[in-house]
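Every protein chain except one is present and positioned as in the full complex.
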Amino acid sequence: MRFLTKLALAAAGLTLTLGTASAQTTVRWLHLEQNPAQVKIWEEVVRRFEARNAGVKVEMQFLENEAYKAKLPTVLQSRDRPHILYSWAGGVLKAQIEAGVLEDITTGVGDYKNKLSAGAVEAFTINGKLYGLPYNVSQVGFMYNKDLFAKAAIDASAIKSWDDLLAAVKTLKAAGITPIAVGGQDKWPLHFYWTHLAVRLGGKPAFEAALKGQNGGFEGETFLKAGELMKQLVDLEPFQTGFLGFKNQQALGYFGDGKAAMNLAISHHSATQRALAADKKGITEDKLGWIDFPMPAGGKGKPSDTLGGVNGWIITKGAPKEAVEFVKFFISDEVQRDLAKQNFIIPTFKGAEAALSAAFMQNVARNIAASQYHQNFYDQDLGPSVGRVVNDATAEIAGGSMTPKQAAKAIQDAFKQGN
Amino acid sequence: MSQHSAAAVIRGRPAAPGARRRATTDGQLGALLLFLPPALLLFTLFVVLPIGEAAWYSGFNWNGFGSPTRWIGFDNYRFVFDTRGFGIAFRNNLLIIAVSLVVQLPLALTLALLLADKFRGSVALRMLFFLPYVLAEVATGLIFSFIYDGNYGLLASVYRMFGAEAPHLLASPQTSMLAILIVVVWKYFGFHMMLFIAALQGMDRNLVEAARIDGASRWQVLRHVVIPLLYPTIRLSVFFAVVGSLQLFDLVMPLTRGGPADSSNTMVSFLYNNGVSRMRVGYGSAIGVILFLICVTFAITYKRWFMRDE
Partner (left out) sequence: MSEAAIPARRPLDPVLVYKILFLGMVALFVAVPLLATLLGGFKTLGELRTNPFGLPQTWEWENYTGILFSGRYWQMLWNSLVIASFTVLLTLIVASMAAFAFAHIRFFGSSMLLSYLTMGLLFPAATAILPLFIKVRDLGLLDSYFGVILPQVAFGLAMSILLLRRFFKDLPHELLEAALVDGCSYFAFFRHVTLPLSRPILATVGTITFVHSWNSYLLPLVMLNSERLYPWPLGIMIYQGEFSSEWHLILAFITLTLLPTVLLFILAQKHIVAGLTAGAVKG
């Protein structure tokens, strides 16, 4: 019996030491930022916040993007979940709200939200209540390596249509250059092709109709065509050897090392590719160009429509009010300008975009500002289950194991099954 | 204290037979109430109930929050069987079993026959071959994801030496499973070899000697004496190969996460990728129930048909 008692005591002691927090308030913040240069700024923000708010400690925790997505559903169910989480808004956010794990921060934020871009705040507003604050917006498009384009004698500004892109891919291949680097193992970099083609082909009306189950839903003409056009590209074998085994970070590093001419990227990857390149410099500002996603023949979408993300911070249920304060501080004019100055983000704080120093990001900021229809990433927008199936199915198109028709059917099936 | 000396001590002290019955029944109930509940409680709570609950949850469309309310009957099972990836995962499990039987078992048996006798280096080799079994699957998977890496890996270097372009084994749906099978053999053959060595060492040497004296060749002795004597161990080895295949997960995650295009999922990694990481409790539970039924059917059938003598 003594043995058991000892064990019980030891166990109790262990849980106690783990459970007791210090007297002060700790805000636990889970982020996905991998770029050390950017994390350094964030740590500085934390220090400043802690200096101004005695008794508050902000604990930063990092998870790599894919690990985070796989872990998030279980993280949210834990009582000890972090207070501040990364979010891409969209259907995933809605599912989290329905599950009742997020805090309504409408009053906590108050008028502060008026200082941020209205469109971005809208993404975190569900049924009139605010659940998070955006700090970055982004656009999907082709980053390209100007040197490699010059070597293959391609004029990037002339790539307007899907066929132009296909032609450029052929030219690059003929010149012995890998046309596109893609992180196929993570799947979502591949879903950009299918999604953006759908945005171009059908515009906003097609997506909304699909959500209502009209015109054949995601099996309808627009989405079938998107798959077929994607297949045209895939059939040219435009990607680096072994692309299905590359994580996005590895693909960005590959692009950053100058081994591929293009990468269909999220705009802020222009900074990430530098951090992930072997020499930590990557493709420098003057060598890095941007191509808006090309328009396929007969596309009904507007050329100004954009695919992109709205990234923000959501607050989990039961978080201390300091968590909201910290997020507000994090998305203050000063911090936003700091981050924008180094071109890490397109800021959401009104006016902070003036601090963007690179032509590359200034151009993207203009695109987003001019966009009438900014489509969120499908894998986030369609909710946790359907979104993942979109990723699966588009990766299968790229791998040749599904036809566009089968892929569209798989997505529509998942959509009908719901979450 | 060794077993034998303890037994000697014990035999020296016979108990008075008359007092025996009363003393043993006294306190029996108390002892039972003390000894059994912890095991029963833990087992029921964390093993039996979850299996039962899996059957229950599998009837719902549920994301784990609140309590399950959207009853959809057997739809989840239909969804599972409709998913192309599940069929592939099942096939992959069968592949692993096949490779265990066709490649791993003969390899392990041959090595056991070569290493069962002591000679210089035999013990060291045994230990070397057994070492992979002790290493964590996750670490093994990472080591081989380095070996197979198309840019920095050993395999790529070998190809480059011959001036060929390196294959990305893990990145192609056609080769990903092959790559995993090689790792499976690397990791587990040593364990099976040890099973055989243990059996060989416990074998009655006189039978072998007698056969040799009767003029049987080495091959005949092996074929007609040694291998038949090893049948029980072979059956055991097969049993472990199948059970191991049915729960293979840790090795797959660092290598391919089941991809590309679901080509290298096992049933458990399929369950993790589609059930756990998407928190589709109903769907994932349905996979769990299917897996459970396969395991139990196999275990019972195998016990009944092949292990009757033990």
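First chain written, first letter: the chains are A and B, and each begins at residue 1.
Please note the rule applied: a contact is a pair of C-beta atoms (placed from the backbone, for glycine too) under 8 Å apart; a residue touches a chain by one contact, two chains touch by 3 or more.
Nothing here was measured: the structure is a model prediction, and the numbers come from that model.
When the omitted chain is restored, the residue from B:V99, B:I147, B:V221 or B:I234 that touches it is B:I147. Only one residue in the set B:A98, B:A164, B:A198 or B:I227 touches the chain that does not appear here, and it is B:A198.
In the full complex, chain B makes contact with the omitted chain through residues 1, 3, 6-7, 10-11, 13-16, 19-20, 23-24, 26-28, 30-32, 34-36, 38-40, 42-43, 45-51, 53-54, 57, 64, 107, 110-111, 114-115, 117-120, 125-139, 142-144, 146-147, 149, 151-152, 154, 156-158, 186, 190-191, 194-195, 198, 205, 236, 240, 243, 246-247, 249-250, 253-254, 268, 271-272, 275-276, 281, 284-285, 288-289, 291-292, 295-296, 299-300. In the full complex, chain A makes contact with the omitted chain through residues 1, 3-4, 7, 11, 14-15, 18, 34, 61-64, 66-67, 71, 74-75, 77-81, 247, 249-250, 253, 276, 278.
As a convention for this text, only the chains that are shown with their structure count from here on.
Rounded to whole angstrom units, the spacing between the C-alpha centres of chain A and chain B is 39. Those residues of chain B lying in contact with chain A across their complex are 61, 63-66, 75, 79, 82, 85, 150, 165-168, 170-173, 256-257, 259-263, 276-280. Every residue of chain A that touches chain B in the complex is listed here, in rising order: 69-71, 73-74, 77, 95, 98-101, 184-185, 187, 241-246, 384-385, 388, 392, 395-396, 399-402, 413, 417-419.
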